[in-house]
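The complex appears here without one of its protein chains, the remainder shown in place.
On to chain A.
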Amino acid sequence: MIDNTLIFPVIVHLFTAIVLLFFWRKTVAQRIISIAGSLIAMLLAVRLFTMVWNDGIRTMQAAGWDAPFGITFVADVFSSMMVLLTAFSGVAVSTYSATGVARGRMLYGYFPIFHLLLMGLNGAFLTGDIFNLYVWFEVIIIASFVFMTLGGRKAQIEGAVKYMAMNILASTFFLTGIAILYGITGTLNMADLSLKIGALENRKLVDITAIFFIIGFGIKSAVFPLYFWLPSSYHTPPSAVAAVFGGLLTKVGIYALFRMFTLIFIPDDFLTTLLVVLAIFTIITGTFGAVIKNNIRRVFSYLIVCHIGFMVGGLGMYSEIALTGALLYLFHDIMVKTNIFLIAGLIRKLRGTMNMDKLGGLYKEYPLLSLVIALVLFSLVGVPPLSGFWPKIYLFEAGFIDAQYALLAAIIVGSFATLYVIAKLWAKVFWKDQPELPDGESLRDEFKPLNRFRKSLLVAPIVFLAAITLYIGLAAENITAVAQHIAHEMKDVSPYIEAVLGPNVSP
C-alpha cells in the first residue's frame, strides 16, 4: 500500500533539529523543544507500527518514481518495530539529557545533533534502497562523530580517533559491496536485488560480495574480530551519548545484517557457518573483556560485544525459531542497553566515579531506586520471567534442533558470565559499604544539590525504560507474536517484494 506518511518519523526529527538551531544559545528552550520533538516522534512511531501491524507493509516511492527506478521507503513490521524502539530510547535520552548533559555541550549544538542522529537511524530503518541505506549510515556516523568529540577531554578525543577510523573504514567496505552488487545486478532496490541475486548462477561471486557486507556491518555492530574500537571508545563520551551509542548504533548494524542476509543474500552453508563461528568468538571475547574490567562503563561496553554474538548466532542458525529468538533479543537489548548506560551516568552523578572499587552503599542510601536498577540488571541477565529470558529459550530450542552445540555452549558461557559480572557489580556498587578512599580523593555528589524536578528528570527515563523492559518480559506473548511475524516474513520475502514492486513479479 502506498502511503507517504510513513516518512514522518524521519521528518519530525529533521524539523526538530532545524527549530533547535533557531534557539542556539537558549538551552532551556532547547531542552523543552527536544523533549517535545521526541514525544511527537514517539506518537508517530506508535501510529506507524499499529498501521503496519494491522494493514500490512506500506511503501513510499520518492517523488513518484516507481520501483525499482526511484528510491523506495518501506515500512514492514521489522522496520516499524525498530522505529518504535528508537523512539522510546529517544524520549528517554532527551529527557535524561536535560539534566544529565553539561550546559557547555548544549551550547555547542548537543540537541540538534541528537535529533539528526535519530533522523539518520529512522531513515536507515525505513529505506528500501541499498545506496540510500549507505547515505543514512553516513548521516548517522557524521552525527555520532560530533557527539563523540563534543566538549572533548583527552580521553574522549582518544576514543573518537579509533571510532572515526573504524567507522569510515566500515563505510568504505559497505560502498565496495554496493559497487560489486550494482555491477552484477544493475539495480539498487532491495526487493529487486532479492530477485536478481536469487536468479544468479555464480554463487561464489555472491558469497564474496556478501563478505564485504559482513565486514562493513560487522565493524559497525562490533562482531569479532572487528570489535576492538567499541570498548576503547564507548566509555569516554557523556552517559546520555553512550546510551544512544550502546543502545542503537550497534543495533543498526545488526538490523542491516538481518535485512541483507534474509532479503538479498539468502545464507547458504558457507555463510551460515561463517556467521555461527563469528557469533561464538564474539560471545567468548566479549565475556572475557567484561569479566576483567573494573569500570562500570567498560564492563557494559564488553557486555554489548558479548550480546551482539547472541543475535548474530540467531541469524547464523537461520531457522524461523532462531530468528524469532534473535529478534526478541534485539528488542530487549535496545531497551536494556540504553538503560544501563543511563544508570551508569546516574551512578556517576551520585558518586562522581564509575570505578567499582571506589563505589558502594548505594542500596542503603537509595533503596527504591536500587530496586528499579535491580530489575533492569536482572532483565539483562535474563532471570525468568524478565525480558532477557524468553529469547534464550528460542535460541536454545533452535540450537538443539540444528545441533549447533558449540554455539549453545557459547551462549551458556555468555549468559553465566553476564550473571557473574552483574552479581559482582551489584555486590560492589550497591551492597558493599562505601569504602575508604585514598588520601586526597573525595566523593562528588552532583545529585543531592539538584532540586526535585531536575532529580526526577534524571530518574524518570530510567523508570520509563525499565517499565518497557518489564512489559517485554511479562507480556512476552505479545512481543513474541511480533517477533514470530517478522521471522516468518524473513523466511518468506514475497510479501515484501510484492509490496515494493507490485504483484506478479515474484518468482
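In this section, a contact is a pair of C-beta atoms (placed from the backbone, for glycine too) under 8 Å apart; a residue touches a chain by one contact, two chains touch by 3 or more; residues count from 1.
The working rule: contacts and distances are computed from a predicted model.
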**Study point:** Omitted chain, identified by the protein name its UniProt record gives, among "ABC transporter substrate-binding protein", "Multisubunit sodium/proton antiporter, MrpC subunit", "Putative tricarboxylic transport membrane protein" or "Quinol:cytochrome C oxidoreductase"
**Key:** "Multisubunit sodium/proton antiporter, MrpC subunit"
**Study point:** Residue among A:Asp3, A:Glu158 or A:Glu397 that touches the chain left out of view
**Key:** A:Glu158
Practice item. Quick one: say which of A:Leu39, A:Leu169 or A:Val463 touches the chain that got left out. Key: A:Leu169
Study note, to complete from the structure: Among A:Met354, A:Val421, A:Ile468 or A:Ile497, contact with the omitted chain is made only by A:Met354
Check your understanding: Which chain A residues would touch the chain omitted from the figure, given the whole complex?
Key -> 131, 134-135, 138, 141-142, 145, 149, 152, 154-155, 157-158, 160-162, 164-165, 168-169, 171-172, 175-176, 178-180, 182-184, 186, 188, 232, 235, 293-295, 298, 348, 352-355
